[in-house]
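Just dropping this structure here.
Removed: one protein chain of the complex. Kept in place: all other protein chains.
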Amino acid sequence: MIGCAIHITNVSKAFGTVKALDGISLEVNRGEIYGLLGPDGAGKTTLFRILTTLLLPDSGSATVCGFDTVREYTDIRRAAGYMPGRFSLYPDLSVEENLEFFASLFGVKVSDNFDMVAPIYNQLAPFKTRKAGKLSGGMKQKLALCCALIHRPEILFLDEPTTGVDAVSRSEFWDILTHIRQSGMPIFVSTPYMDEASRCDRISLINSGRILETGTLDEILHRNSMPLLAVKGENNYHTLLALRKVEGVKTAFLSGEYIHVFTEEAFEPATLSAIEGVREVKVIAPDIEDVFIKIMGNGNS
Amino acid sequence: MATADVIAANRLTKRFGDFTAVDAITFNVARGEIFGFLGANGAGKSTAMRMLCGLSTPTSGSGTVAGYDIATQSELVKRHIGYMSQKFSLYGQLTVRQNIALFAGIYGLKSKEIKERCQALAESLDFTKEMDMPVAILPLGQQQKLSFSVATIHNPDIVFLDEPTGGVDPITRRQFWEMIYKKAEEGTTVFVTTHYMDEAEYCGRVSIMVDGRIQALGTPSELKQEYHARNMDEVFRRLARKAQRQ
Partner (left out) sequence: MRNSFTAFIHKEILHIIRDPRTMLIALLIPVVQMVLFGFAISMEVNDVEVLAAAPEITPAVEAKVSQIAHNPYITFKGYIATEDVDRAIAANEAMAVVVFSRDYGRSGEAQVVVDASNPVTAQTSAGYLTQILNGTRSASAPGITILYNPQLKSAYNFVPGIMGLIFMLICAMLTSVSIVREKETGTMEILLVSPIRPVMIVIAKMIPYLMLSCIDLALILFISKYALALPLSGSLAALVVTSLVYIILALALGLFVSTIVDTQMAALLVSGMVFIIPVIMLSGMMFPIENMPLPLQWISNIVPARWYIPAMRKIMVEGLGFGYIYPELIVLSLMAIALIAVSVKRFKIRLQ
């Protein structure tokens, strides 16, 4: 199956009575950044660990670069670059020593594959003798990425690489991923932050061990388009309580500076402007978080 | 209206050796306000917050929290604040009820009050059978809501939230912010540190720290307008990129 970097068929995994993954199927193509979006506890890390051969699925099967994750796990361990969710470098080794160690773990020399990491590593170069434990969050993350790339993997697994990192470093990190993608290397990345969906070629929304939606961001937004009003009040808490009493309002919830309101089909937005304390009412397109909530809500009911 | 300010920081400074972690920051937070305290890693947020909680003495400058001086009356400050962080967790082995009773007891509530609060919390969190379940087996989102309730069980003047909603699902997150709004409505000041900018959009006012100084302060709309940005993320990136510190 050429062009298919990851192929997951109906994978399930339970820990005791907790179903971590419940019939997951998805495909990742060569040369794409594929984002797995979902909250903590949705099953993202479990799926990553199954794909990186660290866990065995209870049922279903998966291949990575054509290798079966159970039978051909040694081939996957050679082919994959993996950055686990937690900070996973040696804090007492320097930047340089960490990179050298991870290179030699795969039997390569840093100098042989330096081109793989040069653009990222050059940012770290001024600190190469610094201990990894003393780096800032953003730098640790870049070093961890270098360590995952140094053996020239055929596919990259990044489990929540941007968790706990500030907005500037996050944005830089995504720029780097976009750059790596140009080499054709598929990148499978997970994140709990919905706003990172726009940086992925395709995404899957995951919650409670199930895939809710799959596609490009635009496809998903388009498929789930619905009338949505954004309301801003003098005091959003008062306005929120007032909105929930209005006939025709299905749900109202806070979303940043605004309150997002889903209404019945024939609802007249002007009705809301008349409520005391409401300053602004506008029609907006739902963002990925709104969609997630809508689909999650459907799943619950 | 200086007396209405729950937090007043005046040229608050903290130096470690030659390194100035927090450099003469001045700001006020009013009663019932939701104040976002943003900054990149290492910008000085945590140091500043530690001073405001009375855990660390300022090198120079002064500040009051809930009307008490943070340098000389830190014990009183601690009694009038609440604190919650994503990392700070409740005791997983204890049940919800035991956790509530424990923290209420720490804050000196009487056993009759504790019983009442338990009842009230069970209702507001919509917990029924959960009350006697160990906290560890609750979903993460519920743990965080409980954690917030426990941090405010003694009705503090101000509650400090350190990256409160990282990683929770969007529905829980919005419910969580609704709880925060409700608490603020009841008069508790909410002080939130985060580096997730979508969280900043929920705040009444936000400050952005860069290299130990407050570089911007205003409502999210004001800041977006001032920096011609679509969202807080852009505002933040524009400011934080100028950082010199590594």
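By written order: A and B. Residues from 1 in each chain.
Keep in mind that, in the parts below, a contact is a pair of C-beta atoms (placed from the backbone, for glycine too) under 8 Å apart; a residue touches a chain by one contact, two chains touch by 3 or more.
Everything quoted here is computed from the prediction, not taken from an experiment.
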Practice prompt. Please identify which of the visible chains the hidden chain touches across the whole complex.
Written response: A
Worksheet item: Which listed residue, A:A42, A:L89 or A:M296, touches the chain dropped from view?
Response: A:L89
Response to the item:
Even though one chain is not shown, subunit A touches it at residues 49, 52-56, 73-74, 77-78, 80, 82, 84-93, 97, 100-102, 104-107, 147-148
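The working rule: only the chains that are shown with their structure count from here on.
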Item to complete: Go ahead and note the Å separation of the Cα centroids belonging to subunit A and subunit B.
Response: 26
Worksheet item: Which part of subunit B faces subunit A closely enough to touch in the complex?
Response: 39-42, 139-141, 166-172, 174-175, 177-178, 181-182, 184-185, 195-198, 201-202, 220-221, 233, 236-237, 240-241, 243, 246
Discussion item. For a test of understanding, state which residues of subunit A touch subunit B in their complex under the given definition.
Written reply: 38-42, 127, 136-139, 163-169, 171, 192-195, 207, 235-238, 240, 253-257, 289, 292-293, 296-297
